[in-house]
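Yeah, one chain of the complex is gone here, protein chain that is, but the others are all in their spots.
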Amino acid sequence: MAGSKVKDMSLAEFGRREIELAEVEMPGLMAARKEFGPQQPLKGVKISGSLHMTVQTAVLIETLQQLGASVRWCSCNIFSTQDHAAAAIAKAQTAAVFAWKGETLEEYWWCTLQCLTWPDTDGCDMIVDDGGDATLLIHEGVKAEKKYEKDGTLPDPSSTTNPEFKCVLQVLKDCLQKDPKKWQKMAAKIKGVSEETTTGVHRLREMAANKELLFPAINVNDCVSKSKFDNVYGCRHSLPDGIMRATDVMLGGKKVVICGFGDVGKGCAVAMKGCGARVFVTEIDPLCALQACMEGYHVVKMETVISDADVFISTTGNKDIITCEMMAKMKNNAIVGNIGHFDNEIDMAGLEGYPGMKKVNIKPQVDRFVFPDGHGVIVLAEGRLLNLGCATGHPSFVMSCSFTNQVLAQLDLWANKDTGKYQNDVYLLPKELDEKVARLHLPALGAELTELNKDQASYIGVPVGGPYKPASYRY
Amino acid sequence: MAGSKVKDMSLAEFGRREIELAEVEMPGLMAARKEFGPQQPLKGVKISGSLHMTVQTAVLIETLQQLGASVRWCSCNIFSTQDHAAAAIAKAQTAAVFAWKGETLEEYWWCTLQCLTWPDTDGCDMIVDDGGDATLLIHEGVKAEKKYEKDGTLPDPSSTTNPEFKCVLQVLKDCLQKDPKKWQKMAAKIKGVSEETTTGVHRLREMAANKELLFPAINVNDCVSKSKFDNVYGCRHSLPDGIMRATDVMLGGKKVVICGFGDVGKGCAVAMKGCGARVFVTEIDPLCALQACMEGYHVVKMETVISDADVFISTTGNKDIITCEMMAKMKNNAIVGNIGHFDNEIDMAGLEGYPGMKKVNIKPQVDRFVFPDGHGVIVLAEGRLLNLGCATGHPSFVMSCSFTNQVLAQLDLWANKDTGKYQNDVYLLPKELDEKVARLHLPALGAELTELNKDQASYIGVPVGGPYKPASYRY
Amino acid sequence: MAGSKVKDMSLAEFGRREIELAEVEMPGLMAARKEFGPQQPLKGVKISGSLHMTVQTAVLIETLQQLGASVRWCSCNIFSTQDHAAAAIAKAQTAAVFAWKGETLEEYWWCTLQCLTWPDTDGCDMIVDDGGDATLLIHEGVKAEKKYEKDGTLPDPSSTTNPEFKCVLQVLKDCLQKDPKKWQKMAAKIKGVSEETTTGVHRLREMAANKELLFPAINVNDCVSKSKFDNVYGCRHSLPDGIMRATDVMLGGKKVVICGFGDVGKGCAVAMKGCGARVFVTEIDPLCALQACMEGYHVVKMETVISDADVFISTTGNKDIITCEMMAKMKNNAIVGNIGHFDNEIDMAGLEGYPGMKKVNIKPQVDRFVFPDGHGVIVLAEGRLLNLGCATGHPSFVMSCSFTNQVLAQLDLWANKDTGKYQNDVYLLPKELDEKVARLHLPALGAELTELNKDQASYIGVPVGGPYKPASYRY
Partner (left out) sequence: MAGSKVKDMSLAEFGRREIELAEVEMPGLMAARKEFGPQQPLKGVKISGSLHMTVQTAVLIETLQQLGASVRWCSCNIFSTQDHAAAAIAKAQTAAVFAWKGETLEEYWWCTLQCLTWPDTDGCDMIVDDGGDATLLIHEGVKAEKKYEKDGTLPDPSSTTNPEFKCVLQVLKDCLQKDPKKWQKMAAKIKGVSEETTTGVHRLREMAANKELLFPAINVNDCVSKSKFDNVYGCRHSLPDGIMRATDVMLGGKKVVICGFGDVGKGCAVAMKGCGARVFVTEIDPLCALQACMEGYHVVKMETVISDADVFISTTGNKDIITCEMMAKMKNNAIVGNIGHFDNEIDMAGLEGYPGMKKVNIKPQVDRFVFPDGHGVIVLAEGRLLNLGCATGHPSFVMSCSFTNQVLAQLDLWANKDTGKYQNDVYLLPKELDEKVARLHLPALGAELTELNKDQASYIGVPVGGPYKPASYRY
């Protein structure tokens, strides 16, 4: 598929080699190719994806393509594209890619628009989304068109101070002037979206609650085989990876504060413990706090450790977790990073605007902010996801779990496009499929699964082949 | 309260000292006494409890009593009573206790009957149950009475080969001849039961599904502050404790097989790893199996390790996990134990009946079964729960979590006895109460809980004071 | 061999069953029986042993006996005898045993005397010692005899306030009056002692430095296969075992202070971490302190954590580690125990003599000392070794390492009694024998040892069969 826009095509060969290595580490996707490839269940289906354009995503893209789909792709983060991965896909023409590392906000939304805009047709059939930006653009587009229909109002970028939303409004304004039905036609065509993250699901649930959701959504984020693997074990891998690549700092013996003890926090805390660090946890939820205690972590308020600790990692999905005031009290060269969600977990704006602040770039994605009193803090990836910014994100194996869920979700959405199974609401994948994803990943680790005999299955009241647990089971 | 029957009153003083020590380790129960004691919300309420009569249970019993209740108690396992705990309660007359270590099956069901039979009244107002035997006796009693009303049939102990059910039928037959309405009057009086275990909840759900449940039930087992603490961390403590007291065997360097990787299995596996053992896991559920892989355990079928491993622990709640055929293949002096639920996890019957088998009692709760070929296996606690049989069960702190849920459940059942909140169905405790239980345990560990500010709470859409997570959250 | 004095012969059968179980866990000793038994290298040799009379020691005793020796034994600690082990040996007459749990100091030294006094001969040929009390009695005896020879002075028990040394002097006084050459004849006969502990080795080195040592000594304590296993992994097992049996306290989430980070402290710290505790370490040696930091422990002074921590364990071999003043500042029901050496690691005398102190015995080996302000501390095993007092000491497997060294040491001392290899000095076992001990324990764990080829051996300059490391290697 032609039409890609990537930074540097010369990296394509390197990207292809890395994709081939990743394939070995993504047994779920490879098994899906083998199982479903022959029937071509996505033959002719147009899929637009907005999800970090990495080597692993390349394997997802090419899996969808091998199942029959046509694919267009953009990244969901201005820093997260691996240019060699993008180049390899672009060169192979297995999808059209619009993504490069270090996009401006304008470029970012331009890429998202290209990803959603299909030549010679109204748009895509399905969306793969991460964080919900593709879905947001469509919904905002429809809203803008309706408003324009009603009273001729065009979106006004100057109406907002949010620099990102300014770009969105500009894109919508431009589109509206070219085709005032663009987004409505697109929305009508879409059979569904499968969403990768907590944040995206949160947005979808709000839209569903307000009856504003324009197409069905499958919540991939809350699959057990995603949330209990990607979040926990992905971060266990990529947090130390990111910190080490960025700073080369020895974590053994250091005091590390993990803000939040959800799945991401759990993975981060155990990783730091594995490195020999002393781990402190901050929590608002007494249940998670008590779990942290039982795991041998110190549960503290930030003020208790703020001037003692060496590393501070935000994992919450909330905002204002590490404030400028806190950073002013940290010791010299304390390391500050975010592996939660948006960059507002750390008060980057406050830091940038702090009177007398000096920002020294150490190397890409590593900055030292020097306070007027001379002490500095090392901020990773400008407050954005440090595992993506400073390392290469989650490793292939765990992304294979997430992405196999994506593939099964896309298959199920498409297979049921006319059955009425999915309304304009947010759905979990059925537990059988969730278990299937796990099952596809066991052989690569040499794991042997025990089989229930009929007698045992009936004793505990489950089918021999599963699902084995009630929906409420917490794993 | 008079009327107790315990083994040895001379142990009362020792029991009282242990109860006083346990109180310091059960901050949730002590906080409940402090918060609710003054209002006496259970004033005059009759509570019958069937739950391991240990030191920790004594603190639960006396908490209920301090909140105003009258209490009668029996154990839910023939081996699990701590005689000194029973004696201390009996002596203090804070409850009537019918329990001793090493009951026969006849004695066990006699005790259960005494616990449910209140002098000068039809029975109790509420039940605390563990495994569901008290609830079962009432439901079977009602069934027998109705059958008797219909056609005069008396329960026939000889109609079953199950030795335990034989006892149940004998008890019901005896009761029926004295008072043919006993169980129906009792059931009518009961406002609800709070159930402690997976197995008990399973039974309750079946009865509710069949519309046979005679009163409301609160599922304490699935509170996060119970299942994710008692099961995981309680077993992390009590598995090595039981094995070490029973066998004094060094676990470092040994190969240990944990059958099942649910919450109990997770706690057991990490405990064995903490002791320096090499841990193997057997699983039927691919999701749990993949979790075990990610935690660094070897996921294998039993046949792969049967002749190599040193210790085999069943944690499943299912049956026939460790069969006689498997034990025949184990190496000499392999240790076999159960920390799951019923003793049928290990094929004790097969072992006892194996041709040529020699059973050598090493010490109480530790037997060596010697196969005709001369190799023996060490079976703990006769296949029953080894942490109760060979050690003292879960430690006070984690039982405080479970039991504080029991107290809050009993309070909520009683407060809502006339509100219609609870029908004859199975309910979870509201998440606020679940979080409250955790919250009451944090100060004892010196944990500092962070508070959301309003802005953050609204950003993630939760109340400042919680609950903080959706019902589906897995912790 | 007749003549034993033990507490309760009725326990013999139970002891025998435990000894048989222990044999399976002591592969080094069983291999030694198999390798050396046929030649009877200790035929007719008289060995006196002063070492905790436990089940494991029984296997050592019977190994020495099966290699041909006649054996007399006493315990080296008034609390450490396992009466069933003593009874089993006494009943089998495989050695003469003088030991019971809970000896008085007078009884203790009487037992030591009986152990060293052989009917119809001057004494033993060799000694197995633990802590050096048997060696001390002989050396003090010789000193007293020489003084008596010189000026007729008898030892005077009233000359010392040390209650233990008072007993020693009484024993020597009594002996002197019966046979004024007893100890000199005995010392002349002795070919050597093999010593088990740091403390005993320390005493031996002092005597050697002062030219006072009367026979050769082999330092078993500093074998790698002893100190790096018994101290580290033995304590990793027996510390939590002792705490759990004594208190049933949940260690998960608790703050535990380990005083000292030598081998014992290292084993204790990792055990507590494995239980989910938060571990603090106190150290005087900057190298050990830095190791503790690197392992993720908090290195603190006692005053920093004294009022916060839940458990305090002394592991040092030094004195006054946990003072009365410190205990006065601990929180209510803080647990205090010693796994180092003598009971003066904890200021028991200060505690007993504290004005207004109330001592409440909870159960054997567990006392609550209540300060006048009402807060109490739980002291384990009266300040003596808690793993011996509250549990059963190190497990068989690790004792098999220590005791196989003892056997090899006794064999080497005897084989070289006339070669001049050993002078009146303190020797390490040759590294070949140390490696051999390890080698004998690997098959039981299914470990496969790799063999160097000749080319590799010559490349690194070692023999193919070892020893593989220079003497200075730290493991």
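For clarity, chains are labelled A, B and C in written order, and residue numbers in each chain start from 1.
The definition used in the following text is that a residue touches a chain if its C-beta (ideal position, glycine included) is under 8 Å from a C-beta of that chain, and two chains touch if they have at least 3 such contacts.
Keep in mind that this is a model prediction, so the values were computed, not measured.
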Shown chains in contact with the undisplayed one are A, B, C
Of A:R17, A:K146 or A:K359, the residue touching the omitted chain is A:R17
Touching the hidden chain in the complete assembly: which of A:K46, A:K166 or A:R245 does that? A:R245
Considering the complete complex, of B:V142, B:I243, B:V264 or B:C293, the missing chain is touched by B:C293
With the missing chain put back, one of C:D8, C:E35, C:E212 or C:D285 would touch it. Which one? C:D285
Absent chain, residues of subunit B that touch it: 252-253, 273, 276-279, 293-298
Could you pull out which residues of subunit C are in touch with the chain that's been left out? 202, 222, 224-225, 227-229, 232-233, 263, 282-294, 299-302, 304, 317-320, 401, 434-436, 438-439, 441-442, 445, 447-453, 455-456, 459-461, 466, 468-469, 471-472, 474-475
Could I get the residues of subunit A that touch the absent chain, sorted low to high? 14, 17-18, 21-22, 24-25, 55, 233, 236-237, 240-241, 244-245, 247-255, 271, 273-276, 308, 332-333, 360, 362-363, 368, 378, 391-392, 395-398, 445-446
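One rule holds in what follows: only the chains that are shown with their structure count from here on.
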Which chain's mean C-alpha position is the greatest distance from subunit C's? A
As a multiple of 5 degrees, what angle does the CA superposition of subunit A onto its copy subunit B give? 180
How many angstrom lie between the centres of subunit A and subunit B, each centre taken as the mean Cα position? 41
For subunit A, write out the residues touching at least two other chains, lowest number first. 293-294, 298
